[in-house]
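These notes are about the structure you will find just below.
One protein chain omitted, others in place.
And now, chain A:
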Amino acid sequence: MTDAAKLGTAMAGRSPRSGGRDRENRWTPYLFIAPVALYLAVFQGYPLLSEFVLSFTQTSLLAPQDARYVGLRNYRDLATSSDFASVLWITALYTLACVVCAIALGLGAALLLDRPFRGRGLARALVTVPWAAPPVAVATIFAWMLNAQYGIFNHVLKLMDFEIGYESWLDNPKLALPAILFTTVWQIFPFASVVLLAALQGVSEEVREAATMDGADRLSVFKVAVWPTIQPTVALLALFVTIWSLRRFDLIWVMTQGGPIGATKTLVIELYTRGFVTRELGEAAAVGMIGLTIALVVTFVYFWYTQRTERAQGRR
């Protein structure tokens, strides 16, 4: 299972309920959250703060004590670097494609598995298997399946008489990103389908039947009866898949390390490369801050969008 699982968790907490009417002691809540606050402060807060500070310095991994304050130089360098522009472009492409493909495929799977049939329970369980596989193992097996000479993909393509020859998927700058995307979507679409299956339970039978009686075709039934119900879930899924795609490391790193010639270099891969390969911690930190800002902006857009939709629906 991937980080995917985590999403659900965040989703699970969406029904606020104010409980606390007890006033036994106004410090009780703080005592309850103190251990976790302290823990997160040490292992997430402080590292994040140090990265922020680091991003204004020139620091080498080899001699971190010799950090030199350089102000906004790292950011300026990134802003004017065409390599970094391509990193942003690849990240955007990868993220958007992950969102669209994982949700589309997840929705297709959910619709297929929604109605009762013999063996539905088993099918629903088996379809989630990719999500339970460790990402490093997934990267390893896909790298082998995509192998130029001996990989099963090229064998099958050859059997089907595609004129593609023995394409070296992960070494070809044009094909590496699609190959990584394919692998990612295989791993994460089950999560989307599980969450959407749950959302489909909320679709009203009456509305669906009424639409069907009116002679609407399947697509119209979907638009009228299904989509409005699952739309908030789709939006939330889009947010989570976006955030995960922005931070996904293991799958990409193990398959291509960002190559060939940077064709699969997303923000996180760029960050790791600058930190551990070229060993410029300050630059790496600046890349991280930019990535984090993008994630924050996406999150705010999501909340702005959902609130606007909710208000629009309230007026209707």
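Here, a residue touches a chain if its C-beta (ideal position, glycine included) is under 8 Å from a C-beta of that chain, and two chains touch if they have at least 3 such contacts; residues count from 1.
In this section, contacts and distances are computed from a predicted model.
A.B. asks: Absent chain per UniProt: "Carbohydrate ABC transporter membrane protein 2 (CUT1 family)", "Pyruvate dehydrogenase E1 component alpha subunit", "4Fe-4S dicluster domain-containing protein" or "Cytochrome c oxidase subunit 2"?
C.D. replies: "Carbohydrate ABC transporter membrane protein 2 (CUT1 family)"
A.B. asks: If I consider the whole complex, including the chain that's not displayed, which of A:Pro64, A:Pro173 or A:Pro228 touches that chain?
C.D. replies: Considering all chains, including the one not shown, the answer is A:Pro64.
A.B. asks: For the chain not shown, which residue from A:Val42, A:Ala79 or A:Val301 touches it across the whole complex?
C.D. replies: The missing chain is touched by A:Val42.
A.B. asks: Which parts of chain A are in contact with the chain that was left out?
C.D. replies: 1-3, 5-20, 22, 24, 26, 28-30, 32-33, 35-37, 39-40, 42-44, 46-48, 50-51, 54, 61, 64, 108-109, 112-113, 117, 123, 125-130, 132-145, 149-150, 152, 155, 186, 190, 194-195, 197-199, 201-202, 212, 232-233, 236, 240, 243, 246-247, 249-250, 253-255, 268, 271-272, 275-276, 281, 284-285, 288, 291-292, 295-296, 299
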